[in-house]
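Only one structure is covered here, and it is reproduced in the block below.
Omission of a single protein chain aside, the complex is shown with its protein chains in their original locations.
Think of it as A, B and C in the order they're written, each chain with its own count starting at 1.
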Amino acid sequence: MAPRLIEGLATTEPLAEVFSDISVLQAMLDFEVSLARAEARAGIVPKSVPDRIAAAAHASEFDMDALTRGTFRAGTPGIPVVKALTEKVRATDPEAAGWVHWGATSQDVADTALVLLLKRTQSIITSDLKRLEKALVVLSEKHKNTVTLGRTLLQAAPPVTFGLKVAGWLGALRRGRRRLESAFDEALVLQFGGASGTLASLADKGGIVARGLAQELGLRCPEAPWHAHCDRLANLVCSGGVLTGSLGKMARDISLLMQSEVGEVAEPGGEGRGGSSAMPHKRNPIACALTLAAAERVPGLVASFLSAMVQEHERAVGGWQSEGPTIASIVQAMGSAAASMAEVADGLSVDTARMRQNLANTRGVNFAERVMMLLAAELGRDVAHKLLEDAIQKSVRQNKDLSTLLAELPEVSSRLDRSVLDQLAIPEQYLGSAEAFREALLNGTTSNRRER
Amino acid sequence: MAPRLIEGLATTEPLAEVFSDISVLQAMLDFEVSLARAEARAGIVPKSVPDRIAAAAHASEFDMDALTRGTFRAGTPGIPVVKALTEKVRATDPEAAGWVHWGATSQDVADTALVLLLKRTQSIITSDLKRLEKALVVLSEKHKNTVTLGRTLLQAAPPVTFGLKVAGWLGALRRGRRRLESAFDEALVLQFGGASGTLASLADKGGIVARGLAQELGLRCPEAPWHAHCDRLANLVCSGGVLTGSLGKMARDISLLMQSEVGEVAEPGGEGRGGSSAMPHKRNPIACALTLAAAERVPGLVASFLSAMVQEHERAVGGWQSEGPTIASIVQAMGSAAASMAEVADGLSVDTARMRQNLANTRGVNFAERVMMLLAAELGRDVAHKLLEDAIQKSVRQNKDLSTLLAELPEVSSRLDRSVLDQLAIPEQYLGSAEAFREALLNGTTSNRRER
Amino acid sequence: MAPRLIEGLATTEPLAEVFSDISVLQAMLDFEVSLARAEARAGIVPKSVPDRIAAAAHASEFDMDALTRGTFRAGTPGIPVVKALTEKVRATDPEAAGWVHWGATSQDVADTALVLLLKRTQSIITSDLKRLEKALVVLSEKHKNTVTLGRTLLQAAPPVTFGLKVAGWLGALRRGRRRLESAFDEALVLQFGGASGTLASLADKGGIVARGLAQELGLRCPEAPWHAHCDRLANLVCSGGVLTGSLGKMARDISLLMQSEVGEVAEPGGEGRGGSSAMPHKRNPIACALTLAAAERVPGLVASFLSAMVQEHERAVGGWQSEGPTIASIVQAMGSAAASMAEVADGLSVDTARMRQNLANTRGVNFAERVMMLLAAELGRDVAHKLLEDAIQKSVRQNKDLSTLLAELPEVSSRLDRSVLDQLAIPEQYLGSAEAFREALLNGTTSNRRER
Partner (left out) sequence: MAPRLIEGLATTEPLAEVFSDISVLQAMLDFEVSLARAEARAGIVPKSVPDRIAAAAHASEFDMDALTRGTFRAGTPGIPVVKALTEKVRATDPEAAGWVHWGATSQDVADTALVLLLKRTQSIITSDLKRLEKALVVLSEKHKNTVTLGRTLLQAAPPVTFGLKVAGWLGALRRGRRRLESAFDEALVLQFGGASGTLASLADKGGIVARGLAQELGLRCPEAPWHAHCDRLANLVCSGGVLTGSLGKMARDISLLMQSEVGEVAEPGGEGRGGSSAMPHKRNPIACALTLAAAERVPGLVASFLSAMVQEHERAVGGWQSEGPTIASIVQAMGSAAASMAEVADGLSVDTARMRQNLANTRGVNFAERVMMLLAAELGRDVAHKLLEDAIQKSVRQNKDLSTLLAELPEVSSRLDRSVLDQLAIPEQYLGSAEAFREALLNGTTSNRRER
């Protein structure tokens, strides 16, 4: 049982609601009602039965503690829930009670209920992701000319634009959202196979009932029951893993840019967020922290799910039983990361002056590549590389601009005009294809469609 | 938020209680009360304050939904809980309210509360493990002479005793329990460091308060706060991972021995366990399934925890926030596996006749090693190996005992007496050091102590 | 450094060749040659340079030990390889040496070389997977009427056909192969961004050079460099994880069916495979073992890769450096599993008589669901369930067929004809939609296309 005060860091309110006890139970009851409806239409179950079952299928009227204890013992919620539902139906209609769960097995109701819950999470998460993408497009456009320090291995590198940086996040997140939607589409299928996956107890009516049931529930009907083959769920889980990784990358970048010593951006903060009980001055990167927490947890959870794919014969001993808690954790963690980053993107403060100041503070050494390319053409690459290493060390030691130091070297001044040197550290002159790349990332719709 | 109907497969009732909302909150409140007591004793906080805080520190009187929502926003339960407690204290004593959480930071209360909860799980889990070990000792003694098929790569191999097999489980589980206890002992330490881990706001009284607080809470006081160093918890988590693996090995063996085609042992079943909603004949290995489910999930969870160890400076952005849900899942999964296997060991049915029958069914081919060793001394190993491969293939094809077929071969009959051949497949004669190993494993106390 | 005697269990010869030292180095050298060609065409590098570089770019002529030592120190193979290539070029043409690696950075050559190697593995693995699918289609068709025991939680369940079981493997593996191919297609893109990912040193010619370089190498050119965004590789790695899980499921099923006590199928064995040094009688499931070994290892490796996605700014400190060994291990493990299962599917022996015998051995108790559905309609479900549980316990105790025992019960004999009871355990009469599902899985092409 995961306490909300601990799990609160790993989900959002709407997702927590989807995975609440009452919601899980209702999804299971919905399966049973829809099954009776589909079987009544197929002429298997008497016409009056579905309504009797529906009348008893209100989650709020069940004893959740008893069901939980039953689940501990049975190894699946399917058995105690079906039993409790049958009792409730029997109270009003003993005959109808005999038709509850007709032809189905516990895995059918447990797995299909899970799929129904996942379907509800899809719209929540996708909506946050689209909000995030939209905010990133705006941010990238706004900062297409904002120069900022490139940073490789956390060291100063030639400049980029903040718009390009944002577009990089956008590209990865959009690719990730598309993979996720495609994985949801593939995974949202009915599970209905009966004891061994042949629907033997429905004789030749298995197909009709399955299609009817899928229709009732708003799910696709797969070619065959998938009981011991959970590759579609695994693929969904993996898409979540990849997406969470990209959200984590964005969160790490932002938390690094928010460092006191860097100070280039800030999370929006807002109601209850970002404070510290001990330190009134703090503007903590809480949304980033929650996203990074998800990015720490999800990879291991993905591994747990993939491990559990090796399932025995027609129903697994262990692998199947392990899926539910793992997938619930992954989906909520991913959703928490998506919601957090959407909030951040919507309200990010950007300090363009600090960005330019941080660039200037490097004293031009991050343009060393640029000088080297110029000098290499004149002196050869190795000589140029050595000469620059020396000049840079001097620049750091003497706290002087690199261009000033280079101008004092005869090897350089005889080959490069002072005016050239003076312009070396103008970031706008050394952005290469930054804007072309940024535009291509924003227009990625087309090229991505080509990709896939 | 993990629904109980799903998480029910991944915990036990007593552990679910430890990690319930109310229990987590109470642990946090206990920290705050104890802190005030320690600070009052150190002369920092007025004498009257602790009782005022204690009076307000009843978990059942808090608005859990509001605290959950606050946790979503704050990125730690510490902030909303301290705030809510302060309000409650202020209602009766505004001055005392100012002393709530004095000198502490959110991580202090959140991490120490987690340690307090872990302490409660230790006795629950250890007790199940000791019950399990005791049952295995009895089982091993009882079956010290019960011969059964050895199986390597799931193929018939020379015989072992069931007592040895059980002793093998015992050995691993006892080593695992000892490592776990030692890891619990190391991990159950106070976290108390204030904003940056120096307890600066307590000036020179940090040490006194820390020791007093630890004493109040029944925890050891470490050399220093460990905020961003969670190696002790990681070690605990890992011990749980190793132990769960050994429990999983036992569960896999038992579930394999319970196969319809093998039928050598059976889980006890019992109230609500082992049935199937579709198949009235089933005696399902539910306790094994829950244990194997834990063994599928825990390794990935351990990875999540280890990943999160790379924590920034004095408090992490992401790594720290990810710990709670992961460790709660691991401890409960391990505990569920321990309780399940204790139940199994206590009530395992063993069908010794079926064991002997399964041995006999191999028609002696699993004694091929034995014959080969005898013949190798006469014919050379390669010749013997080839001769045996041929005879075994014939044995399988013709459904005849290997010894009968060998007796028909002149190369064999000229070298080995018929009486020798007749005794080849008597399992009791080919057990080597089985009993010596079994005894050594049971007496492992001594040798294990030497080991560590 | 992974020793071949250990890694031999985790790869195949063709894949080991792709990831051999010489092959990795040549891929890096190919990048440098192609870069010079693209830059010469763009008018950046003198026309004569590419051939000079190409003449020096023969992997077999490099000092691999020195390069390895250089890699240890530099934290990327890019730096020592570029340096060594430059030296080789300088020996014949000092001016050309200055143009080696022009405008590129170490990550460009290291990552693109990795992509080139992955491209080579794609055709190897896909070819094994297609061979596997083809063999499974044949096997499924051949056994569409072969009845065999269904098994849930490793217990006897109503019958299935072996053809359906095989079709289930096929369905998951075909879905997995399609996802993998799509992931390969997405991932096989050039990485080329220079120091900060803007190709600043190529001024406005970045785009032209990138497209030319991609064309030279037979890769697609992405919208922008992806240095710190490895979601495409992560997606590939995940597809490999899912596929390996499905291969593992097939291998687990087969290894269970090969158990001495089950004996329904056997791996083909063949040259050097399946033996034991101690036991001449063994026909070990070695291909299954290698596949299951891959399925044990890959989930954790996928987690390692996903963890590493959280990369800092324009080039990561740690995450990037960790990718190579992980992805090389995953691809080889997946390929080893694919090749193993293709070999198994091609040569699997199936003992249909043993399958029928194992079915008969259950004494009809696995048809309990069937009887219950019949009796439930007459007696109500609960009464029927109880009555059957009792009869089954008697069947097991007395070793009698369930139908015989049921015929002796007045509640049953008064409601079900003896002739009905006699036919209850005829597996062919209780297959439900097995054949319809099997056919749908085999024809999955269409419905799967709809799916995606």
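In the analysis below, a residue touches a chain if its C-beta (ideal position, glycine included) is under 8 Å from a C-beta of that chain, and two chains touch if they have at least 3 such contacts.
Quick caveat, the model's predicted, so the values are computed rather than measured.
Asker: Among A:Thr12, A:Thr68 or A:Asn358, which residue is in touch with the absent chain?
Answerer: From the options A:Thr12, A:Thr68 or A:Asn358, the contact with the absent chain belongs to A:Asn358.
Asker: Please pick, from B:Gly241, B:Gly269 or B:Pro285, the residue that touches the omitted chain in the full complex.
Answerer: B:Gly241
Asker: If the hidden chain were put back, which of C:Ser34, C:Thr161, C:Ser329 or C:Ser433 would touch it?
Answerer: With C:Ser34, C:Thr161, C:Ser329 or C:Ser433 as choices, the missing chain is touched by C:Ser329.
Asker: Touching the left-out chain: which of B:Ala167, B:Leu190, B:Met258 or B:Ala333?
Answerer: Missing-chain contact among the listed residues: B:Ala167.
Asker: Return the single residue from B:Pro14, B:Gly98 or B:Gly347 that touches the missing chain.
Answerer: Looking across B:Pro14, B:Gly98 or B:Gly347, the contact with the absent chain belongs to B:Gly98.
Asker: Spell out the interface residues on subunit B facing the chain that's missing from view.
Answerer: Against the left-out chain, subunit B lists 86, 94-95, 97-98, 100, 103, 150-154, 157-160, 164-165, 167-168, 171-172, 175-176, 179, 182, 185-186, 194-204, 206-207, 210, 220, 222-226, 228-229, 231-232, 234-235, 238-239, 241-246, 248-249, 251-253, 256, 292, 295-296, 298-300, 302-307, 309-317, 369-370, 373, 376-377, 380-382, 430-434, 436-438, 440-441, 443-444, 447-448, 451-452.
Asker: Taking the full complex into account, what residues of subunit C touch the chain not shown?
Answerer: Missing-chain contacts on subunit C: residues 1-13, 15-17, 19-21, 23-25, 28, 64, 67-83, 101, 104-106, 114, 194-195, 201, 248, 251-252, 255, 271-273, 275-279, 284-286, 288-305, 307-308, 317-322, 324-326, 328-329, 332.
Asker: Considering the whole complex rather than only what is displayed, give the residues of subunit A touching the chain that is not shown.
Answerer: Within subunit A, the residues that touch the unshown chain are 149, 151-158, 255-256, 258-262, 276, 278-286, 289, 299-300, 303, 307, 358, 361-362, 365-366, 368-369, 372, 384-385, 388-389, 392, 402.
Heads up, the rule we're going with is that only the chains that are shown with their structure count from here on.
Asker: Taking all residue numbers used at the subunit B/subunit C interface, answer same if over half belong to both copies and different if under half do.
Answerer: Homomeric contact, same residues on both sides for the most part.
Asker: With centres defined as the mean C-alpha position, give me the subunit A-subunit C separation in Å.
Answerer: Centre separation, subunit A to subunit C: 24 Å.
Asker: How many angstrom lie between the CA centroids of subunit B and subunit C, rounded to a whole number?
Answerer: Inter-chain centre distance comes to 30 Å.
Asker: What are the residues of subunit B that contact at least two other chains?
Answerer: 255, 276, 278-279, 284-286, 289, 299-300, 303, 307
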